[in-house]
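Apart from one protein chain that is not included, each protein chain of the complex appears where it belongs.
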Amino acid sequence: MGIVCNLRRAAAATGLIASVVLVSSSAIAAGGAKHAVAQDWHFEGVFGTVDRASAQRGLQVYLEVCSGCHALKQVAYRNLAALGFTETEIKAIAANYEVTDGPNDEGEMFQRPAVVSDSFVSPFPNAEAAKASNNGALPPDLSLQVKAHAGGADYIRGLLTGYEDAPSGTDVPDGLNYNPFFPGSFIAMPAPLAEDGVEYTDGTKASVDQMAWDVVNFMQWAAEPEMEQRKKTGFKVVLFLIILSAVLYAAKRKMWSNLDH
Amino acid sequence: MSAGTHQTGGTGSGLVKWIDSRLPVFSYMQKEYAEFEAPKNFNWFWNFGAILTFMLVLMIMTGVFLAMQYTPHTSLAFDSVERIMRDVNFGWLLRYLHANGATFFFIAIYIHMFRGMYYGSYKGPRELLWMLGVVIFLLMMATAFMGYVLPWGQMSFWGATVITNLFSAIPLVGDSIVTLLWGGFSVDNPTLNRFFALHYLFPFLIFGVVILHVIALHVTGSNNPLGVDPKGPQDTVPFHPYYTMKDSVGLAVFVTIMAAFVFFAPNFFGEPENYLEAAPLVTPAHIVPEWYFLPFFAILRSVDFNIWFIDAKLGGVLAMFGSIGVLFILPWLDKSPVRSANFRPIYKWFFWILLLDCIVLGYVGGKPTGDPVVAGVEWFKVIHLGYITTFWYFFHFLILLPLLGIFERPKPLPKSISEAVLGGRTPGATANAKQMEKA
Partner (left out) sequence: MSDDTQDHDGSRRDFLYLSAGAFGAVGLGAALWPFISSMNPSADVLALSTTEVDISQIEVGQRVTVKWQGKPVFIDRRTPKAISEAESTDLVDLRDPQTDADRVAQPDWLVVVGVCTHLGCVPKGQKPSEKRGNWGGWFCPCHSSHYDTSGRIRQGPAPLNLPVPPYKFLNDTNIKIG
């Protein structure tokens, strides 16, 4: 009886929280963040494709800068073939990382270098460890970030390049940083990109803008690896359907022309 | 057997006859679709019954194949959906067809319903036909809601939390019902698991009610844009091939539009937040349901005051369910003997106002209630627009419709469909008929 009673109260408490959320959701949305400027991305539009050179550089930015804190668990090393990397290159990239495997014959877990079939190795074993190393904030997985924000690629590029000094009078809380593109303007992530933060293998000058551009191209591919196949198939399907509609309409006109209607 | 066969066909017809005399599926199809006489004056809005049937089949097909790849467990659901998107052959196509299919299913049913309201298709003798349609609509909403929980994104989780909590507004047993729905103390693995089971079951219930809907339709026959019953063969055409062909045209156009979204803007109708895995301790900034629930969500939120002994929460829930409840009794609220709004000069206007009202309700449901409707005009907030539109919704059904039935003077009805269609011309004047079609 006691338990049932408590269940009711617990359910009521949760209900209360939820209804509060309903009401209070209004408060934050009104606060809004600065809108990022829309960019002319290579992947946009009906015929848009992945800018492979840029996405390859973006992978380098991810691996050398972002992957210290951010996981990319939905993407496997084998997927990099779609960006134009060779089997040998992919094997070499994967081999830089260690994964826990096992148990072996002795029943022990063991470390081994990652292979192409592995997913990108996460920097932390779990969310709690990630929080503990990042002042309580959880660095989000980057696999789907482009799809997970209104404004998508533009938002992330704006965020990465949008760090600035807080306007006078704004009190930035300890451990947070000022970025007007982030909802609420205070973000736990310090400005991740610095001038020449990576040395691009293709010799491109690694400005902050360039790195942001490249890593967003990479993240867009990571979020929608099916995009090129989807658009290519879609073009054929829609074309077929338009012709089918036209033919059906003509047939219908012919059929109904015998009728008084 | 062969000697007695009058069928003109070959060996197949012998088999057909053999089966048909034991299980009359062929004569049923012949009677209900080939010979079934439909009014000859349907316009393109009459395509949506066929389109909805197609959508139901498409949703069941894509759903069954998605279910072969999906894992209904809180720790695996999100990743299993991503696996479908990335690794399963054409998995992205199945999933985007299913997700956008839900959207287009609702677009089609809303057009179908408003068509019914404009042309008075709910009026006698089609009351049960209409009510079965409302049942289908309710089942669709339940199915769509549970399906949206399955990817286990942030909106899945928080949408489920908010909506299941609605039941806690029921006096006395509310909290027990919510616990029963959850199978725990919050939306969690038991909830996800049962939602998956029910999401798989409900489409087949819908299928059953659709069969009843079609049976009821074939008893009364279809309504038509004039709302005048067919008087004889000069007013009708066989359903097949005339309307199967016309439906095919409408269906092809509809699917073309849907395909454009599936392939080129698959997340247009979705919430970005649902690409973040559910986190029970992190509430999204702005919880909104899918677009097709927004008008009802707006009605729910617009009752934010106590009415006598009914508190705001229960009031909102009652209003939301009431907004669908009035559709059930619509055939008895609208007392006008005339069906088609074309012959109801006043109702016609109120129909368009109701449509506008529902669209504005949709806008209200998607906005934070405290925002001003027009930037800068602080005294008029979204919630105020919600009060007005919610009031109007119920005013339309509960007050206006009964009064219109008494006070409205309808225009004279045409004597028959063929008279109206041919405009007094003798049959055979096809040149003019073509102009009619364009008009």
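So that you can tell them apart, the chains are marked A and B in the order they are listed, and the count of residues begins at 1 in each.
Everything below uses one rule, namely that contacts are C-beta pairs under 8 Å (C-beta built on N, C-alpha and C of every residue); 3 or more make two chains touch, one makes a residue touch a chain.
A quick note: this is a predicted structure, and the numbers were derived from the prediction, not measured.
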item	value
Which of B:T62, B:T179 or B:S418 contacts the chain that the document leaves out	B:T179
Selected residue (touches chain absent from view) among B:R194, B:H218 or B:H240	B:R194
Selected residue (touches chain absent from view) among B:A34, B:V57, B:V173 or B:V282	B:V282
Residues from chain A at the interface with the omitted partner, ascending	3, 6-7, 9-10, 13, 16-17, 20-21, 23-25, 27-28, 136, 173-176, 184
Interface with the undisplayed chain - residues on chain B	179-186, 188, 190, 194, 280-285
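Quick note on the criterion: only the chains that are shown with their structure count from here on.
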item	value
Chain A residues within the chain B interface of the complex	4, 7-12, 14-15, 18-19, 21-23, 25-30, 46, 74, 79, 140, 143-144, 147-150, 152, 183, 223, 225-226, 229-231, 233-235, 237-238, 241-242, 244-245, 248-249, 251-252, 255-261
For the chain B and chain A complex, residues of the former touching the latter	40-41, 79, 82, 85-86, 92-93, 96, 158, 161-162, 165, 168, 175-176, 178-179, 182, 185-186, 237, 241-242, 245-246, 248-249, 252-253, 255-256, 259-260, 262-264, 266-267, 272-273, 275-276, 283-287, 301, 313, 368-371, 418, 421-422, 427-430, 433-434, 436-437
